[in-house]
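I'd like to ask some things about the structure below.
Removed: one protein chain of the complex. Kept in place: all other protein chains.
For subunit A:
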Amino acid sequence: MASIKQAFNEAVERVSTVRMPAPTRLRDLIRQIRAARTAAEERTVVNKECAYIRSTFREEDSVWRCRNIAKLLYIHMLGYPAHFGQLECLKLIASPRFTDKRIGYLGAMLLLDERQDVHLLITNCLKNDLNSSTQFVIGLALCTLGAIASPEMARDLASEVERLMKSANAYIRKKAALCAFRIIRRVPELMEMFLPATRSLITEKNHGVLITGVTLITEMCENSVDTLNHFKKECGHREIVPNLVRILKNLILAGYSPEHDVSGVSDPFLQVKILRLLRILGRNDIDASEAMNDILAQVATNTETSKNVGNTILYETVLSIMDIKSESGLRVLAVNILGRFLLNNDKNIRYVALNTLLKTVYVDTSAVQRHRSTILECLKDPDVSIRRRAMELSFALVNSNNIRNMMKELLLFLERADPEFKAQCSSNIVMSAERFAPNKRWHLETLFKVLVAAGNYVRDDVVACTIQLISETQSQQSYAVSALWRALEKDTSDKQPLAQVATWLLWNPQNTVVTKQYTLLSLTKLSTRFQKGNEKIRQIIDTFGSNLHIELQQRGIEFSQLFRKYDHLRPALLERMPPMETARPQANGIIGMVNGEPESEEDKSSVLEASTPPSDSSALLDLLGTTDLGITPSASNKNSSANSTTVVNNNDLLDLLGSLDLNAPTSTSTLPQAQTPSQIFSPTNATNFLVDGLLNSSSVQNDTLSMIVLDKAGLKITFRLERPPDIADLLIINMSAQNSGNAILTDFLFQAAVPKVTFQLQMLSPSSTVIPPSGQVSQVLKVTNINKVPLRMRLRISYTGPTGPVLEQTEVNNFPPLTLQ
């Protein structure tokens, strides 16, 4: 047979050479291209062939057109431009020969995209072929429509597809059903016309028709609540839930059927699709949920799990059990299945288990808690994405009962973790310790361990937290000093944050500028504590007066002045700072320092008047030392005390404040000294977000605010801001998008981005992707603001409106100050 075919082929090639030489065969071209040794050689072969193919397009009816297009499609796959072949594809489709049609439709699917004018032409071709008498021609047309239907094509051809859904031929029915799926995905309002034809699809025996029918109904129900209710309301023998339950039951109970068997499981593809549709039908519906409880339990217990295919079904079953109003016993069963998944050898199964547990942990915490040790084991998994999920899940499981144990494991994890995990993991440990620490000693130990384990990867918040905890825990200070001393005896070049904390307490020169600043400050303070050795300290400080780094130099000069001209002020200025009182992540230490002494303003100013501000000034120094050394000095620092002769007594103080960027107040450094710190940190000084927000903190916390971030073309996007009182740094943004126009908006996608270094953004899933006229879609965003800097957010909103796809981009940087605390 093969030899006869070959003889035919050769005859054809010979005959046609009489008219015109036959073009290179597809496989010969592929051979030539594969034989090319260099990219340049390949390009030469391709260009030559493309030029030839182009030249053949002028011929009217060529038997070789399909061969040329097939070659062009191969060239296209290699990445070369081939769009000049689009019209030729349409000619092939219009040909009566099946080979031509097959290649033509293949070309159309590969070369056409939605913005081509040829779309109109192809719509006509499709319309013709959808009315063909050959099932395979109809099949090709349906398949093409299913792959490339644009909204216009969907509208033009919907009625043809609807007709074919009722065809007597199952081969056509199933393809038409998926075409309808694609059509309503592109144009949801066309859904209604397909409803009657869809209903009968799931009463079929043919698995192809069944699965496509279930897929179509799923899409419809996910898209519209009305349709969901429509399908639920069907009564009598065609009621949808019992019907699906029956199909599923037949699948699991029926004996071996070779046609649909996959490793001992009967048609897993269909089972998964039905389970998913059941989930949508049972969601928030007690009656429907009850009707499917039994079958879900049956699937969960009867499925063979030695292969991936069985676990596929179990995974889908678990998702459904979690999502519907299922019995509590069933939910436990589901979590236990996931627990078993965690022990599976297959990394894919472990991955989906962790992912699913992460989704349910907030609903069924206690059920998930039972698998804690297995989850902790996954922290050691060789797969990085599994480790990441395990870490997230572990933190979700921490509570006051298991904190010691969990932290032990997580600290071990932190030690060995990849650099990309260290920052997030250490901050999470600090947060968990903050919430659940059994005692101060343990808390401190944990923080020190984080500093050691995460080294330079820890974020600033960890340093701030530790310093604050030490300062407010007088009883543990001697422990802290000795622990840090021991830690510092080892090499600390890769643990600068630890060194920063330590130098806050001890004297130990380090190499980075920030650490040097901490050290310089600590050293200056030590001068008031030591009886002897002040001369030595003064010399060291003086050497900084000529330091190359401007910040250090300025500090050196300022502190030198304290030893000379203002020596009488020094003991008071450098007095021990009072413990910081506020809890760490909830509010910054600065509040504690400024608001920490709630005595009346008059008292304060009178103390200042005497030019010996006992605690405030040292608090300000500490503020400088602990939080803001990284800020570059503002221009207003020019009148540094070194060369000014008529400075008032607290000029140093104001100069120090200069590095906090307090432009307005420092420029008036000759202010009467009665100006109190709280006046300097005036809440009306809007430019100073840092102090401003903090001073107002007590009144604005837990407030809700809303802001309109976009109002354009009938789409209004509003942010409702919320700060939960119990979780620090967290800002919850409730986004709602309202459609005030009278057209439906589909494919609505809201994306947001924040600067990665200082913020973490978590976006929950949106309530829908379709906004009906005067309807709305909501989505929750959680922003963690670690460094407490002003929030900036970039938004990207895309949807398909009546005029086609729309893309809006905007930036929001006018968040009210409450978001910064």
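Here is the rule we use: contacts are C-beta pairs under 8 Å (C-beta built on N, C-alpha and C of every residue); 3 or more make two chains touch, one makes a residue touch a chain; residues count from 1.
We adopt the following convention: contacts and distances are computed from a predicted model.
A chain of the complex is left out here; the name its UniProt entry carries, from "proteasome endopeptidase complex", "Chromatin accessibility complex protein 1", "AP complex subunit sigma" or "Molybdopterin synthase catalytic subunit", is "AP complex subunit sigma".
Residue in contact with the omitted chain (choice from A:Thr38, A:Ser765 or A:Thr803): A:Ser765. Considering the full assembly, A:Tyr351 is the residue among A:Phe231, A:Tyr351, A:Phe544 or A:Phe719 that touches the omitted chain.
Across A:Asn124, A:Asn229 or A:Ser385, the single residue that touches the chain missing here is A:Ser385.
Not every partner is drawn; the one left out touches subunit A at residues 5, 8-9, 11-12, 25-27, 30, 34, 63, 66-67, 70, 73-74, 77-79, 83, 96-99, 102-103, 106, 109-110, 113-115, 134, 136, 139, 142-143, 146-150, 171, 174-175, 178-179, 181-182, 185, 207-208, 211-212, 215, 222, 259-260, 262, 267-270, 272-273, 276, 308-309, 311-312, 315-316, 347-352, 382-386, 751, 765.
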